[in-house]
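The other protein chains are all here in position, but one chain of the complex has been omitted.
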Amino acid sequence: MKTLLILVFSPVIGGLIEGAFRKVNARMQTRVGPPIVQPFYDLLKLLQKRPILINNYHVLMAYAHFVLMATALATFLLGGDLLLVIFFHGMSLAFLAMGAYSLRSAYSHVGATRELFHILAVEPPLLLIAVNIYMNTGTFLLSDVFETQRLVKIMPFSFLALIASLPGMLRRSPFDVSEAHQEIIGGPEIEYSGPFYAPIYLAKWLEKVLVAAFIGIFFLGSPLIVVAIATSFILVLALDNSTARLSYWDMVKITWVVALPLVGANIFLNAQGVL
Amino acid sequence: MKIFELGKAKSPWILHYNTGSCNGCDIELLAVLTPRYDVERFGMLNKGNPKQADILLITGPVTKRCRERLLNLYLQVPEPKVVVAVGTCSCGGGVFRHMYNVENGVERVIPVDVYVPGCAARPQQIIDGVVKALQILREKGRALEVPPHLKKIVRGREGGIDRESLLEDLRRR
Amino acid sequence: MIEASLMDFKDKIRKLYIPEKVHYIGVDAYEGEEGLEVRYWFFSYETRDVVMVRVSVKHGERVPSISDIVKPAFMGEWEIADLFGIEIEGRVENFFLSPDSPRAPLLNKKKSEDQAGREMGEK
Partner (left out) sequence: MKKIKVNQEICTTIPMGSQHVALPEPVKLVFDTENEVVKRVSFDVSYVHRGIEKSLTTMYDFKKAPYVVGRICGICAIAHSIACTVALERSIGIDGEVPDRVRAVRMIGLELDRLQSHFLINGHLAEVCGYENIFMHLWRCREFILDTADMLFGNRVQYDVVCVGGVNRDIDEKTGTRISEALEEIEESIGFMEEVFTRDKTLVKRLEGLGVVSKDKAFEYGLVGPSARASGVKTDCRIEDDWGMYRDFGLEIITMTEGDALARCLVRVLECFESVRMIREALDSTSPGEEIQLRVRDNPKKDAVCRNEAPRGELFYYIRGTGKKIPGRVKIRTPTFANIPILPHVMIGVRYNDVPPLLMSFDPCLSCTGR
């Protein structure tokens, strides 16, 4: 029952988060912006377009991307292994890149290469955060992690590291290199159209829920959990609206230079028993 | 299902192509995206990618070199799709009519659904044109659409298009 | 205005053109009654004058390129090569025209292409 609820509601929540993203983004640019249910309209429309198949493998990878993202999210919410979640997430992104490599389109290839760099930038901080969580709770199993209260108190620097890698995870400027609308027009997803683009569109929502859940771990048991998630998302949007896009090597460099030492410091302090 | 129709009409992603216009309309098209006019209210996004677009906004009188590219773009947009000709010169040539390198309007190459006149078309007019296009989009189905004068080139029943002979035909016209 | 022939116009341009003092504007052609002429336009920063180098060319004659003296000149040369059908060294075919455009459209013909086009349109 719980599984079913999660499977039904997480896309809905993801869609609403996506809609809110677009609305808040528009308000920050002094525009009115689309209605908050706009992503659902988009999805409905995508499903009604005429399917144009390029090759089977390409489409298979789109579904693999979606299924793995959904698996990662389900594993997370059902209390599975944290490492598994991170690996599923990374693999799902890798499938997107593989799908993009299966074509002869130049933008697709450039986008796929950038997507791989994107994985390289985002996954190591996540893994280290997972290690840090293991240090403090003694388990990678999320159902046990959920028991612990307010992790942020003992791992504040890890939380900051997560915030630092958020723009990368959500593909927001300055680290939206893999999409880079004005350079490679969407990158790996450029050749998907109509109903085959829908799983990728849906996976984006799920990724946002996953990210929200990740932030949520730090605030378990606190009434501030929703506020914390909303604040970090708005922070990301504010950053998005006050920076230009940087290049992919800058993304890897900055994420690593900022996030990894932060987590490292937290691990060190935890080991010393200071925090 | 009404909700499905609503989905079609509420999320127009646009593709803009300049076929040799004077930039006036193109700039007004960009202005449509900016705070004062803000067409994202209608869910309109400038996708710049023909495969994910629904509405084709064409400016310019179609120069001879742009012609094939325009047709390619049209064929890459999956159905249902709507073509909007923005500006007097894309509606029928305008001042450029009968110049030697010009095709006299978009309708000579691909079928046009909505005409937006004006030199340069004002943002209000463009928004009006797009909203008109949305109504048309709502009625269209996902069947294959081929420009009428090119029907004979469509191969078979399921409608694979013989691209080579299609372009050949275009060159001859 | 400097008159020159096909033989010596490059020497004259070489003497005239000093990048810091003379600005290269463009190249143009004109079809008069005697034949074609190619004109090179320069602007002198010192005297604030527009200087024209005029070269008479017969139909079908090959014109050497000046892009070894004036670096940005190649684009203008390709343009007039297309529009007037002048043979210029190193030109690119169809730089400005499409394969099915009228050839050398700016040459005077008895009935120009766009008049013919207009009559077609009226029919």
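So that you can tell them apart, the chains are marked A, B and C in the order they are listed, and the count of residues begins at 1 in each.
The rule we apply is simple: contacts are C-beta pairs under 8 Å (C-beta built on N, C-alpha and C of every residue); 3 or more make two chains touch, one makes a residue touch a chain.
Everything quoted here is computed from the prediction, not taken from an experiment.
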Partner chains on view for the chain not depicted: A, B, C
Candidate in contact with the missing chain, chosen from B:Cys25, B:Val86 or B:Val106: B:Cys25
Residue in contact with the excluded chain [from A:Ala74, A:Leu160 or A:Leu246]: A:Leu246
Touch residues of subunit C, complete complex, unshown partner: 19-20, 23-26, 28, 30, 41, 43, 45, 48, 50, 70-72, 74-76, 83, 94-98, 105-106, 112, 114-115, 118
Touching residues on subunit A - with respect to the absent chain: 28-31, 106-107, 109-110, 113, 173-174, 176-177, 180-183, 185, 241-248
Touch residues of subunit B, complete complex, unshown partner: 15-31, 34-36, 46, 48, 50, 60-61, 63, 65-66, 69, 73, 89, 94-96, 98-102, 119-120, 122
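Everything that follows uses one rule, which is that only the chains that are shown with their structure count from here on.
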Chain centroid nearest the full-protein CA centroid: B
Subunit B and subunit C, separation of their C-alpha mean positions in angstrom: 37
Sequence positions of subunit C contacting 2 or more other chains: none
Subunit C - residues contacting subunit B, complex: 97-102, 105, 113-114, 117-118, 121
Subunit C-facing residues of subunit B, complex: 63-65, 97-101, 104, 171
Subunit B - residues contacting subunit A, complex: 3-4, 6-8, 10-11, 13, 34-35, 38, 40-43, 47-49, 51-52, 54, 78-80, 142-144
